[in-house]
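Worksheet: the structure to be examined is printed underneath.
A single protein chain has been removed from this complex, and every other one stays in its place.
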Amino acid sequence: MVPNKFNKKILKRNLTAYAFCLPWFIGFICFTLFPIIFMFAVSLTNRKLNGKSSFVGFSNYAAMFQSPTFWNSLKITIFFTVIMMAVTTVWAVIMAMLLNHKQKLNGIFQFFYFIPSVVPTISLAYAFRTIFGKDAGLLNYVISMISGKNTSINWMYDPHTVYLVIFFITLFTYNTGQMMLVFRSSLNDVPRELYEACDMDGAGALRKFTMVTIPMISPIILFNSVTGCISALNGSFALLYPLTGENGDPNGMTQVLSLLIYKEAFSNMKVGYASALSVILFLIACLFGIIIFAFSKKTVYYEN
Amino acid sequence: MRTLKGKKRSAEILIFILKILVAFIMFCPIIWVFSGSFKDLAEFTTSPGIIPKKPTLENFSYIFNNSNYFIYIKNTVLLMVLTTFGTLISSSLVAYPLARMNFWGKNVIFAIIVGTMMIPNIALIIPQYIMFGKMGWLDSLLPMIVPAFFAYPYNVFLFRQFFRSIPKELDEAATIDGCNKAGVFFNVLVPISKPVFVTIGMLSCVFWWNELTQPVFYINSDKWRTLTIALMTTFMYTSGNAFVINWPSIMAASTLMIIPPMVLYLFGSKFLVGGIKTSGLK
Partner (left out) sequence: MKKEKIFALVSFAALTGSMFSGCGSSSNGKTNSSSNAGGKVTIAVWNEPNTNEELNMYAQCEKKTGIDVEVTVIPESDYSSKLNQMVSTGDDSIDIYVVWENDIANFAHENGIVALDDYLSKSSIKTNDFIDAVEKLSSGLGGTYGLPWCAATELLYYNQDMFDAAGIEYPDNNWSYSDFKAAAEKLTKKASDGSTEIYGCTLPNTQTWWAGIGGAGDQVYDPSTGKLVIGDGAVSFVTDCLNMVKSGIMPAPSSDTADLFAAGKAAMSWQGSWNIGTYGSKLSFNWDIASIPTNKIKYNTLHTGFYTINAKSKNKDNAFKVIEYLMGEEGQTINSKASGNPSAIKSIADKGAWKVESATTVENWDAITDSLNAGVFGYTCLPSGVTNNAVSEFNSALLGQKTPQQAVENALKYANETIG
């Protein structure tokens, strides 16, 4: 028998802890758990934007799986997320390594490298829409000046260049800047001795990078790239909606799921169908979440 | 020996040039926005040069005279301040027992918090939209402000990571002095954690200053538009023709929006950069 007094003490401690957790508990139930359940429920109705709805079973899902627009969008979502993760990670490592190379003015360089991350994405999107314009875009103008020929590449609408442009623009999102700073500090944590040992072997810079740097920061790379996936899923709307519109021009090549959800809910007023799409997006996010947990075990991240 | 030194120096120069090049690429869009805000529409859509041919302040006066610019600023600042205030209080409270106490279900709660961090907001926005509609909160800032008072998982996570790094002896000393758990939190942890409050506060401010997605879904009328929404609505089109985008006015409004985060970085880079650096690590 546990003494009564002891029991009381534990109970009190637990209650205190729960009292502290109360805001999260309410928030989780009201703004996360309930919406998730509600989303599944709404996805089984033909709810319209005006609130009228009736139960239709799984017909939203049936319609969705037959819709080429949906399959295209699903494909684009995964493609966009994975490629964005890859290019932003590589770019962040490049910037971090440049900044970690001890030279004068590194503080100023960091300002320039990081500032695009904290300015509004929508401003950047509009800036790039005009930089990559066809007849009056900055880039075509610069190319014309350099080459001496009149250049009018249709950057944003040419199927060959649109992804080039979109992924270039993702280099300017918050995610990249964040990763760059994280890489800066983790690169600094790589023990000097390892590099010195390489020097003694007469290894070149590239070899040092592949043999020491990459393995040493690989846990961070993994973690960052997967969290990058999540911010790509989440941030794609704010970036692409002002850039290519709800139809993901040209030819739906940039229509990620979040754009399609917005379009179905607000342009076509099909909230029930948009909920079914949201369920899919939610499941994709869960999938990435599971991947994060799988990776995090290796990185000794949650050392409870 | 000399050639090796010479090689090293040229490598240094090369790296420096590379740095300048990257800086130029990263800053280019911002320069473009600044320069565009001083052009008129005809120049903007015909001659793309960085230096405006006949600089004009028309775009700025257009913004101030033809829109409720100060209402947009008021809304944005209100949103920014209240969400930040809310999330600092609630998230730090929740993070405390997770970092410093043992209680039943702690690991489950923490796992759920980390799990919900992974759910992109956009996946739940449709059900939340319907829910807030039922509560009569649409077309106001409430759908964004109220959840902030109930702890954002990401911020809870950041606070927890920081609290764990503070030596436990401090708590014990305070407990011996007669403080209970709440006393320890307010008298010991909060004063010592000022830097992390500043950091998370700054990150939150930057986020809400730039946030587009949620206002796009929740805001309808002019009186609750934030600056980001105004950018894609009020400043977007020229009067009369819905197909001609008023780029210079967008650029001028963007310029005004870009400057505050830049200033914040200049004065608070210690907190901002330091905070982000640790956010991805343990």
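Order of writing sets the labels: A and B. Residues in every chain begin at 1.
What we mean here is this: a residue touches a chain if its C-beta (ideal position, glycine included) is under 8 Å from a C-beta of that chain, and two chains touch if they have at least 3 such contacts.
What you see is a predicted model, and the numbers here were worked out from it, not measured in a lab.
Within the whole complex, the absent chain has one touching residue among B:I15, B:I71, B:A111 or B:M262, and that is B:I71. When the missing chain is restored to the complex, the residue among A:G133, A:G177 or A:G228 that touches it is A:G133.
When the whole complex is considered, the residue among B:T56, B:N121 or B:T233 that touches the unshown chain is B:T233. Panel shows subunit A; residues 16, 19-20, 22-23, 49-52, 63, 67-69, 129, 132-137, 149-150, 152, 154-159, 245-247, 249-252, 263-264, 266-270 of it touch the chain omitted from the view.
By the touch definition given at the top, subunit B reaches the unshown chain through residues 42, 45-46, 66-71, 74, 78, 82, 85-86, 89-90, 93, 133, 136-142, 145-146, 149-150, 179-183, 186, 220-223, 232-234, 236-245, 247.
What we mean here is this: only the chains that are shown with their structure count from here on.
Each chain gets a centre from the mean of its Cα atoms; for subunit A and subunit B, those two points are 15 Å apart.
Note for the complex: subunit B touches subunit A at residues 12, 15-16, 18-19, 22-23, 26-30, 32-33, 36, 44-50, 90, 93-94, 96-98, 101-104, 106-107, 109-110, 112-131, 133, 147, 149-151, 153, 156, 180-182, 185, 206, 209-213, 216-217, 227-228, 231-232, 247, 250-251, 254, 257-258, 261-262, 264-266, 269, 272-273, 276-282. Interface residues of subunit A, counted against subunit B in their complex, comprise 13-14, 16-18, 20-21, 23-24, 26-28, 30-32, 34-36, 38-39, 42, 47, 51, 94-95, 98-99, 101, 103, 109-116, 118-124, 126-128, 130-131, 133, 136-138, 140-141, 171-172, 174, 177-179, 181-182, 184-186, 220, 223-224, 227, 230, 233-234, 237-238, 241-242, 258, 261-262, 265, 271, 274-275, 278, 281-282, 285-286, 288-289, 292, 301-304.
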